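Only a portion of the chains appears, each positioned as in the full assembly.
A, B and C label the chains in the order they appear, each numbered from 1.
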Amino acid sequence: MSDTKTITDTRGFGRKLADLDKTAVAPFLALAALFVLGALVNPNFLSIDNLLNVLTRSSFIAIIAIGATFVISAGGLDLSVGSMAALVAGIMILFLNSASIDGDVLMLAAGVAVAIGVGALAGLLNGAVITIGKIEPFIVTLGTMAIFRSVTVWLADGGSIAMKSIAMRNMFRPVYTGVFLGLPIPVWIIIAAGLLGAFILYKTSFGRHVIAVGSNEDVAKYSGIHVNRVRAMTYIIQGICVAIAVVVYVPRLGAATTTTGMLWELQAITAVVIGGTALRGGVGRIWGTICGAFMLEIVGNIMVLSNIVSEYLIGAVQGTIIIIAMLVQRTLQKKK
Amino acid sequence: QDKEVNIAVSIPAADHGWTGGVVYHAERAAKLLETAHPGLKITIKTSPDGASQANALEDLTTQGIDALVTLPHNSDELTDPLRQVKEKGVFVTVVDRALSDPTIQDLYVAGNNPELGRVAGEYLKNTLKTGDVVVIRGLPIVIDEERQKGFDDAIAGSGIKVLDKQFGNWSRDDAFKIMQDYLTKFPKIDAVWCQDDDMAVGVLEAISQAKRTDIKMVIGGAGMKDMIKRVADGDAMTPINVLYPPSMIATAMELTVANFYDQVPVRGKYILDATLVTKENAKEFYFPDSPF
Amino acid sequence: MSGNQTTRPATVPVLEARGIAKAFGPVEVLTDISLTIMPGEVHAIIGENGAGKSTLMKLLSGHLKPTRGTVAIDGEPVTFAGPVDAEHRGLVLVHQEILLAPDLTVAQNIFMGRELKRGLMVNDREMNRQSAEAVQSLGADIDPTTQISRLSIARRQLVQIARALQVPHRVVIFDEPTASLTPFETEALLKVIRDLRDKGVAILYISHRLPEVGAIADRITVLRDGKLVATREASQLQPVDMARLMVGRDMSKLYPEREDTASRQNVLEVANFNVPGYARDASFNLRKGEILGFAGLIGAGRTELLEGIVGLRTAHGEVKLNGKPVTFHTVRDSMAAGIVYLSEDRKGKGLLLSQDLRTNLTLATLEKFTRGPLIERRREDASLDKAVSDFDIRARRRDLLAGQLSGGNQQKLLLAKMMLLEPSIVIIDEPTRGIDIGTKEQIYKFIADLAKAGKSVIVISSEMQELIGICHRILVMRSARIVGEVTGDAMTEDEIVVYATGVKINEAELYSAGNA
């Protein structure tokens, strides 16, 4: 018996590697296909500047989608992230404008803390209503989506909330525009968030619990996992990710408007799914998600860089490309 | 003066800067008018799209109103529902977007969309003479189409060449992205025309980030306070703006109220100019307290 | 026993395996199996957990495609397009695992894909009537309009059998149909099978209950490690011989020597315990070092009572642990207090079928494998190695998903998982359901060793023999109440059945006979 085991174990390892390759690598191959398409459409596409622009732009969705990977792996869904981003941005700017602390650096740090606090609270609200009320996440987060959006509009008096202090704005702007070791700061933030997310999801017991809850809630319960707590926690993580995205977003235009974060929820979920995480839960792929967010942004970029389609039809082409990318990915996954 | 009058105001929900301004001005005007006329009651309702606006019109008329001031989402869609309002004997004031059947509206306060495009186009034609321009449109709706047409007509046959047009969804963020991509795509751009000031904010940010110096100007439209301030400050990138004030809703409400309380019957068509705002006259149009 | 081999006419085999083999990836789990099944015979397949029985059945019924070899029907080689194709040819398989749509009713499941119609409409009344009949012929009484998700595993198993028998069939394959049934239902099922055989239907029958196999089979085929060891006439094989062929060594005794490890000291005292809807006024004690059995018919409420005690269901009543009153709001509380509960529903509540062995093994005890926030993969792997050897988990590859293990090996993995909690009180619900005889012996020994080490064990089982074999004391439940206690020499099947049914044994026999 024991020798059978040794043999099969080594063989098993080779196979595992192959499996891993196919499912985890598929989104990256689809991304590569998009690169080829982009290069064909416009040679400027492959310029470092353009790619860095796109990568930087994808940071909001990427960071939010990292949070969504947690929520979705645990079998949940969060439609409120876009509105939540607007709300967190609005409150953060209002706080910064209040200038209640001396010293711009301190004030900024406090602003970031406020953002993260508000994000975590908003996430907790979602998580609590979903777990305690036992209501479908779809309905709860659709409701909070409306709530967060409207509170933002109300705070902005229908207009926009802009950072008043020019000095602070100038100090804050590099968080979006700055470059460190050749890479824009937002890219570093994606990398950091990705590493942290991957660490939590793959290496900690909490991450294991998330996957357990998403793959079979009963088993998780019978194994002594606090299902509700884990589930609520994923929404809090989502809220914190939204807040981090906001910290990258605000320095870009220095304002929150009523359109801030519009449709980000759909983009985030799409990034997660294109990245290989199943909507039914039980699987989570952080790096695939980031790759998915990047793909979405690239598709938009290619559309603007191309001259082929009428601006009216861009949506159609974009939709088609996403479906095809997903098809490519699925085909690659299946070929084991 | 204590005549009882019920006026309903039906406008789009505050889903971007300009509509936010409309809601702001409507609520402000309502307060002022109600204090001026004790018998007057003004109900303001916002709707996110044409179909819900039709619903709101039904609901408002069921409650019994004397007059309706409305900025319709879409004139094609709302002509029939407004006709039904009219048939109940309600005084109908339409703002900004003319109905396909003009007999329905007692009063039409028109912002002039084609004019907004035309004024911007004329300015570019006269100052640049020749040059490459990129355009950022709003959402594919009628207003956008009218503005675009006005612009295209103005520059027709001149040396101004439109390199590209894309939809920025009235959003700063989307305009920022599109502008970044324009900058990648075109090595030389002389000017940018955005259909809305909200989007111009994003465009300016993208240009300043890319440190490109070839762009001579960004022309916005609608008269957002930040942009008016830039004009007033003499910012070279934003030499002008074209007015399209959300306060037109207040104008329409005032005129409608006048119809009931003043002796003169107010009927017909009031067309607001798409005024060209320059450094010289910018002060007149700068309202720091407005949210837009 | 069955004694009617004479009725088997010497014709062409209705179903035949010709040198078939099956590999999953590089691992071959079945090698060169040749087998014939004649019309009107009951052909039993026995073998250890993971020997490849279920895989062979899936090959014969079109659920899997062989890597080598062919399947023949009436002597003609066939290739099945899928299980439905096989069904059209009269081959039906009753799966080892429950395959039913949980949201649909019993009748809707039984007739799924073959709904009876009246005009455009489905004829629900007729389907309900026929379903009730079908289920009744199996000795059960289940309302055909009940949703599957509300039924116990045993009842689901019966529905699944009823469903298979509703298909026009020439060959019926039963993969461990009795694993979750009590003797009553088993007897009724065996009667149904005999009737089928007498009508000329060919039966393939898998079970780990060797006496049952001896009672029903005409021929027996033994598999070991994916190879066919022997095919014999049933009359030539006694259960001990079967066990020897399966395991490859002599199986002298199944149950360990009973030792009086139970002390006087009560570790768990339960009084007036209620689980609304399932258990009423239950009171009992568990002593240190004791093995306490819970017997009863399906639906008696044993599972629910103990789930209530460990905090898995809303319940109220007094529980004292080592003399101190305790309340368990969640399972985590009872786990922390040293009580673990192993669910009878290993697929639905025990294991994450879509995750690998390691993830499953350590799921309830992750905190033991972390340093700081980090899970130490190496310690987990070491623990898996230990579990594999301690519990003899036969996984041909370490990276299999739990769902790819054979049924018996899943049970062993679940056992290993919960034992990592190092409990002082272990509650095992149906510990040997679907377990081969060799492993059963190991599990019994394991339970006895626990008791010897001063732990206490509660065993819920529908196999009375095993309760009698290993327990110090047996409580019997009927309709939500504990109705009796048997100890010492009184621990006989007859005595338990009297309590479990509330009637004398001969009446019960009458009932089950009259019902079929």
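Assume a contact is a pair of C-beta atoms (placed from the backbone, for glycine too) under 8 Å apart; a residue touches a chain by one contact, two chains touch by 3 or more.
Since this is a predicted model, take the numbers as computed values, not measurements.
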## Note on the structure
Subunit counts for the entire complex, keyed to the drawn labels, are A x2, B x1, C x1
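We adopt the following convention: only the chains that are shown with their structure count from here on.
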### Task
Could you tell me which chains are in contact with chain A and with chain B alike?
none
### Task
Round to the nearest whole Å and give the separation of the Cα centres of chain A and chain B.
34
### Message
Using Cα averages as centroids, what's the distance between chain A and chain C in whole Å?
### Response
44
### Task
List the centre-to-centre spacing of chain B and chain C in whole Å, with centres computed as mean CA coordinates.
72
### Message
Applying the document's contact rule, which stretches of chain B touch chain A when the two form their complex?
### Response
14-17, 19-21, 23-24, 137, 140, 164-167, 169-173, 176-178, 180-182, 184-185, 198, 201-202, 205, 209, 226, 290-292
### Message
Quick check on the complex: what are the chain A residues that touch chain C?
### Response
1, 4-5, 8-9, 11-13, 15-16, 203-206, 208-209, 211-212, 215-216, 218-226, 282
### Query
Inside the complex, what are the residues of chain C that reach chain A?
25-27, 312, 330-332, 335, 341, 343, 348-355, 359, 362-364, 366-367, 369-370, 373-375, 388, 394, 396-399, 417
